[in-house]
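Missing here: one protein chain of the complex. Every other protein chain is in place.
And then chain A:
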Amino acid sequence: MLLILDILSFLLLAAGGAFVLIGAVGVLRFPDFYTRMHAAGVTDTLGADLILLGLLLQVPDVMTAVKILLIIFFLLMTSPVATHSVAHAAYAGREAPLTGKLLLREHVPLSPEAEREKELQR
């Protein structure tokens, strides 16, 4: 039984580590800021969660398990907020995303004032 738990937790930890690595490789390979952010997302969702689940199978007592579950919960609550604020900062700073198959910078975000005027005209 212990052996099965060990093997399972080994597999989860290895998979989590692999996903963290994939996220890092993605950050290096993807073409622009916004696409790189998606690669970073792999690291802080599946990568971190699999590693924590792997650790969950190694806990000595219930208290530690509860703490690991709380870490997963708080990670799940806070990481999208951080990702969104980084993305929104780039958007508000008028960083144009590469779009389409040709990766053109077509959709240059408008300044907030121009945006508001456009909304009013509609």
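Heads up, the rule we're going with is that contacts are C-beta pairs under 8 Å (C-beta built on N, C-alpha and C of every residue); 3 or more make two chains touch, one makes a residue touch a chain; residues count from 1.
In the analysis below, contacts and distances are computed from a predicted model.
Its record in UniProt calls the unshown chain "Na+/H+ antiporter subunit E", which is the match among "Peptide/nickel transport system permease protein", "Rod shape-determining protein MreD", "Cytochrome d ubiquinol oxidase subunit II" or "Na+/H+ antiporter subunit E". Considering A:9, A:58 or A:79, the position touching the chain not shown turns out to be A:79 (whole complex). For chain A, the residues in touch with the chain missing from this view are 19, 22-23, 25-26, 29-32, 34-35, 37-39, 41-42, 45-46, 63, 66-67, 70, 76, 79-81, 83-84, 87-88, 90-91, 97-101, 103, 107.
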